[in-house]
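One protein chain is absent from this view; the other protein chains keep their places.
Chain nomenclature is as follows: A, B, C, D and E, assigned in order of appearance, with residue numbering initiated at 1 for each chain independently.
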Amino acid sequence: MNDLTHFDESGRSRMVDVSDKSPTLREATATGTVSMQPETFERIMGGRIEKGDVLAVAQVAGIMAAKKTGSIIPMCHPLNLTSVAMRFFPRHGQHQIEVQATAKIIDRTGVEMEALMAVTAACLTVYDMCKAIDRSMSISDIRLLKKSGGKSGTYVYAG
Amino acid sequence: MNDLTHFDESGRSRMVDVSDKSPTLREATATGTVSMQPETFERIMGGRIEKGDVLAVAQVAGIMAAKKTGSIIPMCHPLNLTSVAMRFFPRHGQHQIEVQATAKIIDRTGVEMEALMAVTAACLTVYDMCKAIDRSMSISDIRLLKKSGGKSGTYVYAG
Amino acid sequence: MNDLTHFDESGRSRMVDVSDKSPTLREATATGTVSMQPETFERIMGGRIEKGDVLAVAQVAGIMAAKKTGSIIPMCHPLNLTSVAMRFFPRHGQHQIEVQATAKIIDRTGVEMEALMAVTAACLTVYDMCKAIDRSMSISDIRLLKKSGGKSGTYVYAG
Amino acid sequence: MNDLTHFDESGRSRMVDVSDKSPTLREATATGTVSMQPETFERIMGGRIEKGDVLAVAQVAGIMAAKKTGSIIPMCHPLNLTSVAMRFFPRHGQHQIEVQATAKIIDRTGVEMEALMAVTAACLTVYDMCKAIDRSMSISDIRLLKKSGGKSGTYVYAG
Amino acid sequence: MNDLTHFDESGRSRMVDVSDKSPTLREATATGTVSMQPETFERIMGGRIEKGDVLAVAQVAGIMAAKKTGSIIPMCHPLNLTSVAMRFFPRHGQHQIEVQATAKIIDRTGVEMEALMAVTAACLTVYDMCKAIDRSMSISDIRLLKKSGGKSGTYVYAG
Partner (left out) sequence: MNDLTHFDESGRSRMVDVSDKSPTLREATATGTVSMQPETFERIMGGRIEKGDVLAVAQVAGIMAAKKTGSIIPMCHPLNLTSVAMRFFPRHGQHQIEVQATAKIIDRTGVEMEALMAVTAACLTVYDMCKAIDRSMSISDIRLLKKSGGKSGTYVYAG
């Protein structure tokens, strides 16, 4: 049904009732990109920051944030993810880092928000750890790349 | 000092020591923008969603997330904000909603991450509440607009 | 069995073992009432507070608190609610607002505490948002109205 | 100013700016009462529940909840309490237990909500631990008894 | 498979994918021991601390911490425990208190970390409540005693 499902009859928000849905495997992948100064990119990727630790911390942040999605996004159902995985794609020419996160669950509702939350927290962590040298960083193109499972089926971002 | 201040000598991350700094008034404003389908925009802004509640929920989400920043971003100091305020700027032509958040504190470290977290959580909440009708929404241009206070002084985004 | 089930043999508290129970649909509805000065009531309900936002914030607070019940009430099982819905009933003559919350789950234990927590957090939020003009507000008649599902069956408050 | 201070100009809620206030000692005491069946009261108070542990757990719940107030009540400032103390007053004739909580802080805003949250969480914990034998319990008369400190001065409930 | 399962191909950590596993009953028991000065032990066990409340608070702390394991240990799956029980074994001769915790769940992954977290939080709570009289306390021998359920079967600590 083509509805803003978080609103009840009187226009107020609610947590959508999924009691009637069946638990099935749900999977979602989201993406986001941090843009930065060339020097910042060089220092993160291998220059003067040893061992890529910015991304190691960002990855832990993303995974932990995915688990907290239901306590940050008001109308999200609390969910027990069965998997969260993150990948980082450095784009040398554009001095950008793309972050992707994939979340999985076997439950009655999807995990798009969990994947988006993981991506967002990881990007913000990159910002936080580098802001002392580069306050002009920006985060863009946060979106859902793909989701599968559930009654609404598979969605793939058309690009 | 022009350093990635979250790393100690051996290359590992840490929460930067701010014990020597003085508590002063710090303020930061961040921005982010949700882009969506025209119909989604119309329904949020006044059409078939009564009373703009998507933005009301997004605003509460942003304020509550700002307070949790230190538990989401690993190297952020825990902080007791003295103020968080959010504003929403609909851009009718582009069917976008810009979200701005301003955070304040009187403490030894700045609140840029708190403002960014508020913006991000609000944008994700808009996504969550409308995703049933529009999975292609994206969030972009998350950045710091301005910050003041502290030893590094005032920063204004050059645009 | 008619027992204070949160205590083990030696008189200490514990989180009751529900491993042997079957997951079934459980539902609970709770209620609570905020009493206030007539002027406070008028301002919330339509007078000088635009758009009923006190109740909008209270509703978000209630839904988010329901999801945190297991981390606030020590012996409650952590649960992933499948639905939370809230309703507000203004009583003009008594300048009171009654708050009702209904929670649902498919699990091995009931959701009475989640419904009660949602009601309570919503009532406290009303208090918080109006306390600058009315410190004498009070919250009363917090109780379970109805619950169904599980081995103990259906309970309806006798009034 | 006699205003609903959680709303900004456009009618939306915000976390009130207290940056201009001075940190002073603030104190608040709140109360709430659980009413129950006579047998429930007897078992809690000394009969077949050894050592009064229901109240011990309720007390821990109240203290821990007071510390979480800013993450449960949306517009509350996050605060670092310097003290929380709880007292329980059994009323044998009415088979009721009154819960009182006193919170203190040296900060720019008051702690009324923290005291109210402590009382409420303790009352709900009593409910939770006894609900297997008495689902008809109710919680009432949650209110502020007294507060002091800050620009608005001392308030004492008139009864 | 004999692998450090929290690392993906490129050496980064992740939350292991358990989507393919079957939900079965999992159980784990962990232990830990607090060593202290003889006077501290005497005061906890019955002397001048009435009613053993240190252990009552430690028990609540352990149970509540077990529920938070997934938000403290980065790569742990969030889990909804069906049971947590704690036991305290005073060792008079050595003025030690051994803490044991048993956690249960019906899910796709084990609860070893939940049992260990419960034990650890309880031991730290004992430390916290007695540190004013004994800063030299130490906590040792935190380990898994037994676990059962799941593909890796039963493990019993060999001593």
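Keep in mind that, in the parts below, a contact is a pair of C-beta atoms (placed from the backbone, for glycine too) under 8 Å apart; a residue touches a chain by one contact, two chains touch by 3 or more.
This structure is a prediction, so every number in the text was calculated from the model and none was measured.
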Of D:15, D:28, D:44 or D:60, the one touching the omitted chain in the full complex: D:60
Touching the absent chain when the full complex is considered, from E:18, E:65, E:86 or E:101: E:65
Contact residue for the chain not shown (choose from D:21, D:68 or D:135): D:68
Contact set of chain B toward the excluded chain (per top definition): 8, 12-19, 70-71, 74-75, 77-80, 107-108
Touching residues on chain A - with respect to the absent chain: 51-53, 56-57, 60-61, 64
In chain D, positions touching the absent partner: 25, 55-56, 59-60, 63-64, 67-68, 79-86, 104-106
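Definition applied: only the chains that are shown with their structure count from here on.
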Rigid-body rotation angle, chain E and chain A, from Cα fit (steps of 5°): 120
Separation of chain C from chain E, taking each centre as the mean of its C-alpha atoms, in whole Å: 31
Set of chain B residues in contact with two or more other chains: 51, 53, 56-57, 60-61, 64, 68
Arrangement of touching chains [line / ring / star / complete / other]: other
